[in-house]
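Comments concern the structure below.
Here we show just some of the chains, and they stay where they sit in the whole.
Every chain is named by a letter (A, B and C) in the order it is written, and numbering of its residues begins at 1.
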Amino acid sequence: MKILLIHGPNLNLLGKREPGIYGSKDLEEINAQVRLLAEENEAELKIVQSNSEGALVDAIQDAARWADGILINPGAYSHYSYAIRDALSAVGLPAVEVHLSNIFAREEFRHLSVISPVVEGTVAGLGWRSYTCAMEGLIGILRERGK
Amino acid sequence: MKILLIHGPNLNLLGKREPGIYGSKDLEEINAQVRLLAEENEAELKIVQSNSEGALVDAIQDAARWADGILINPGAYSHYSYAIRDALSAVGLPAVEVHLSNIFAREEFRHLSVISPVVEGTVAGLGWRSYTCAMEGLIGILRERGK
Amino acid sequence: MKILLIHGPNLNLLGKREPGIYGSKDLEEINAQVRLLAEENEAELKIVQSNSEGALVDAIQDAARWADGILINPGAYSHYSYAIRDALSAVGLPAVEVHLSNIFAREEFRHLSVISPVVEGTVAGLGWRSYTCAMEGLIGILRERGK
């Protein structure tokens, strides 16, 4: 089982960036948690972080050649990047969307994600656990589909 | 650790009701999955299902006397029950919202939940796994807060 | 042929309640008219009235076990009860929506019914005749489908 984990813009600042909203773990610590889960499930994990919408589209397209599923925190692009949405639709891999904070309890522009309609599901607001819960969900779905 | 699991209206029909949308497991099978997780984590679990908004408010209020956290799938009430929202705010317990289907990929009225702004987080679209992922997230949060 | 007739909130006040809008027949008189039609068509008729959204959902769910079709005047719940809508979708029985008054000629909030998209059709504005016209329509549809 091969999974691509994508972190969108500004997530490289985790730990330093507004910890009251995003928690105090930095990106490396979160990645470590997800890697642990991957290893326990004998899944291969590749991790990409970029602030560039185009690079995120490239990474999703590239996944079509090797991955079985995608875990993606699109960051601020969640709310307007139809390019990322189209990339996810185009590659057609099962994907789960992740948000550290409860986007529904914040500014109005964060209440809707244009990515959500094309993924399997969404996990939001559980802090770093959003990643691990979503990872478990994705692994379960992939297993069920025989990967 | 004591947790209340609440199922809203029409979830008693699971398995029979539009399985293409909600999956083929019935409510008992999902409850069994969540109970298993509760036992593994030595948590006490109480389960309530009702089609009545008032009864759901009563159950949430009652939880204030004994529970440490709430797992809730408000069903259709997600989209208009400010009474349930106020009950959750009033009792102030950590809560996680669950949806079997990807509500963001369905009719427009399902895209926003009036419950979401007052819970810790939301898990949607992962089928019955939405419950187990959310349960793991809630248990983690409660442990971190010393329950 | 077995039909469930559901009257939503405040319809128990018919005859007394704003007769200029809802007509001067009381609920019993309307029920009698519908019963007559049922008898003429050798259909079994069960009638439920409740002011409680949850009780209406229960009644609809219960119909899945015995009824062939549903005649429903959801009253004020027409305009916001996604729980009743979901119940109707879930049981999947042919249903016809009824309104005594011309809801399109009244306050703006009454112009749209969230129930309408999941029923076969709607009859509105013909006073107590809305019920009998809808009953005839429903019986015709059920016959055509071999009930």
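The rule we apply is simple: a contact is a pair of C-beta atoms (placed from the backbone, for glycine too) under 8 Å apart; a residue touches a chain by one contact, two chains touch by 3 or more.
All figures in this text were calculated on a predicted structure; none of them were measured in a lab.
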| item | value |
| --- | --- |
| With 3 copies placed, total copies in this complex | 12 |
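We take it that only the chains that are shown with their structure count from here on.
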| item | value |
| --- | --- |
| Most heavily contacting chain pair (counted by C-beta pairs in contact) | A-B |
| Between chain B and its twin chain C, rotation from the CA superposition, multiple of 5 degrees | 120 |
| Chain whose Cα centroid lies at the greatest distance from that of chain C | A |
| Centroid spacing, where centroids are CA-atom means, of chain B and chain C in whole angstrom | 31 |
| Length of the line joining the C-alpha centres of chain A and chain C, rounded to whole Å | 46 |
| Two or more partner chains touched - positions in chain A | none |
| Chain A to chain B touching residues, read off their complex | 96, 102, 104-105, 111-113, 116-127, 129-130, 132-134, 136-137, 140-141 |
| Contact footprint of chain B on chain C as seen in their complex | 52-55, 57-58, 61, 64, 80-83, 85-87, 89-91, 114 |
| Contacting residues of chain B [partner chain C, same complex] | 8-10, 12-13, 16-18, 50-55, 75-77, 79-80, 109 |
